[in-house]
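One chain of protein is taken out of this complex; the other chains stay put.
Should a chain be cited, it is by its letter among A and B, assigned in written order, with residues numbered from 1 in that chain.
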Amino acid sequence: MMKKTGMTLIVKNVAKLVTAFIAVFGIYIALTGHLAPGGGFAGGVILAAAAVLMVLAFGSGASRKLVKESQCHTWDAAGALGFLAIALCGYIGGSFFLNFLAPGDAGTLVSGGWIPLSNLAILVKVGAGLAGVFLALSAFRLSRSEE
Amino acid sequence: MGVAIYLLTFALILLGLYTIVAKKNLVKIIIGVLIIEYAVNMLLVLVGWRRGGSAPIQAGESAQTFAAGAVDPLPQAMVLTSIVIGLGLVALMVVMAIRLYEKYGTFDTDKIRKLRG
Partner (left out) sequence: MGVEVLVLILIVFMFIGSLIATESGDLLSSVIAIGAVGFGLSIIDLLLRAPDLAITQVVVEVIALVLLIRLVLTRREESTDTPRDALRIGVVLLAAGVLLVAIFLAVGGVETGAGMPTFGEPVLAGSRTENGVPPGVAMDYLERSTEETGARNAVMGVLLDYRAYDTLGEATVIFVSILGAYALLRKVGRRKEVSQ
């Protein structure tokens, strides 16, 4: 692999500016999933793409100092548990997975029962899971080339 | 025209199957699995399309006009989850291929079968 970590200075500066926008765009697409195309899965994959951009631009060593892999594990499990907790809360309404929050006026952001909350849980789960796998894969290559 | 589209999709499924069965390189096998996944997702979306229909997002019209003009939302919902599951599958296959390369030094399945670490 390359001796110096990461890519050239131009790529690093552009990545610093753009990664935050990509992450915010992913969260936006996940939160307004019930009004416009998108949803939790598209938003989660876009968030993972921001993490992939960071790893590619700065090299895996610097990225692992910024986002530790155990954090990704924690957020991944938290997203899955959050989705399950929302499902179990359906018992308040009467049965498993019943949408117990009010539908609200269609077209506003706060509508659709627990659909925005489920989208958030799926965003956290898919984004953290895929980012963690990519971090682990890049670190694996790094340690292998040292052997 | 519709028959030609369906038959081409079946041909794409068969091409992916041929790649999995007949190729010896691990990367080609992964590419074959990807081809089958794309073709099956496309087939599901093709079945649900309505000629002259609109996307299943209600833009303020009444429920009757929306239901009379929209495409089928059920295959789209199922394919949405299938696409992301396909990404998890590709990640798992790539990790397996890297570990096999580290242990045997080659991507050739014939040589891997002979070595039997």
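In this section, a contact is a pair of C-beta atoms (placed from the backbone, for glycine too) under 8 Å apart; a residue touches a chain by one contact, two chains touch by 3 or more.
A quick note: this is a predicted structure, and the numbers were derived from the prediction, not measured.
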* Please identify, in ascending order, the residues of chain A that touch the omitted chain? -> 29, 33-42, 45-46, 48-49, 52, 56, 73, 76, 80, 83-84, 87, 97, 99, 102-107, 111-115, 118-119, 122, 125-126, 129-130, 132-134, 136-138, 140-141, 143
* To do: By the contact definition given up top, give the residues of chain B that touch the hidden chain.
  => 1-6, 8-19, 21-25, 27-28, 30-32, 34-35, 38, 41-42, 45-51, 53-59, 63-64, 66-67, 70-74, 76-81, 83-92, 94-99, 101, 103, 105-108, 110-111
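We take it that only the chains that are shown with their structure count from here on.
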* Whole-Å separation of chain centres (CA-atom averages), chain A against chain B -> 23
* Complex interface listing, chain A residues touching chain B -> 36-37, 39, 41, 44-45, 106-107, 126, 129-130, 133-134, 137, 140-141, 144
* **Of chain B, residues touching chain A in the complex** => 55, 57-58, 60, 80-81, 83-84, 87-88, 91, 94-95, 98, 102
